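Below you'll find the structure, written out as structure tokens, and then a few comments.
In this view, the complex is presented without one of its protein chains, the others remaining in place.
Showing chain A:
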């Protein structure tokens, strides 16, 4: 099975780019050719038949026509619903082709590779998966990912919700929301670097350049190497993620809170709800779908988290997560099989969340 597509990779960079452009143009041109020639009245001559004629040559011979005519009649006679199929196929083809090249083939290839050894030359069965679930260094990665997935969505939602409720209908609401939303504009890598400075360490006695250690020193403590000591260092990385994402949660949840009709809040006040009862029995149930959206997007985002860990620790000191380890194994250590196995496992983890999200959306649409 040759799924390497190496012929392109061996070319110089510019040629690679050119090949991509040519492939894209070819698809578009094919599409234009097919659509441009479509008859104005599909009933008189079904598109599929036209396509068949076209594909068989610009000037069909009598013999070809004789061959094709019954076929096109057949196509012309089937009900509209079924006749739409060939047209749909033509229209969908470019997207399907691109999806296939970009998604399906790599997915299949990754899955296949996950059953092979480091350089993809021999089958090893489930060895890579066994490694993932038994070897300490791999289990640590899974454990870290679990901590991330359990903590980040909950923390992000809680912080966002709290913030949204607290600033709701205050005088500084828009400023406050802009401030908390600002980190969203910073890339994960940028945020990682910023927070690396926050956590920076200088030996006791010398000037601290990290904010956190400066605070610790100011209160009479001794500076710590925050990112070096597991398992707390994972929590310090999680803080960065929460810092970035809390703004997103705030904005989404704040909009949902504003969407609750004022009369419902007033009715609850008349019914005698205290602020806490109001929050848990009226506000929270009313914005349930928005909370689910935040939880789900954060879960997915956390599962595939890579940048923060890569920038701040590179996965050292027991901080690695699946996505980071996948990259390390596949591209740094040359263990393609293990990297692929991690990728497949990540995919398996994300799938149920996506399924849940789609179900939710369908329910909401109903």
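Simple rule for what comes next: contacts are C-beta pairs under 8 Å (C-beta built on N, C-alpha and C of every residue); 3 or more make two chains touch, one makes a residue touch a chain; residues count from 1.
One rule holds in what follows: contacts and distances are computed from a predicted model.
A.B. asks: Match the chain absent from this complex view to the correct UniProt protein name in "Spore germination protein", "Dihydroorotate dehydrogenase B (NAD(+)), electron transfer subunit", "Allophanate hydrolase subunit 1" or "Multiple sugar transport system ATP-binding protein".
C.D. replies: "Multiple sugar transport system ATP-binding protein"
A.B. asks: Quick one: which of A:119, A:204, A:229 or A:271 touches the chain that's been left out?
C.D. replies: Checking each option in A:119, A:204, A:229 or A:271, the one touching the absent chain turns out to be A:271.
A.B. asks: From the listed residues A:258, A:288 or A:332, report the one that touches the chain absent from this view.
C.D. replies: From the options A:258, A:288 or A:332, the contact with the absent chain belongs to A:288.
A.B. asks: To test your reading of the contact rule: which positions on chain A touch the chain that is missing from view?
C.D. replies: Per the touch rule, chain A residues meeting the hidden chain are 261, 263-264, 266-274, 277, 281-282, 285-286, 288.
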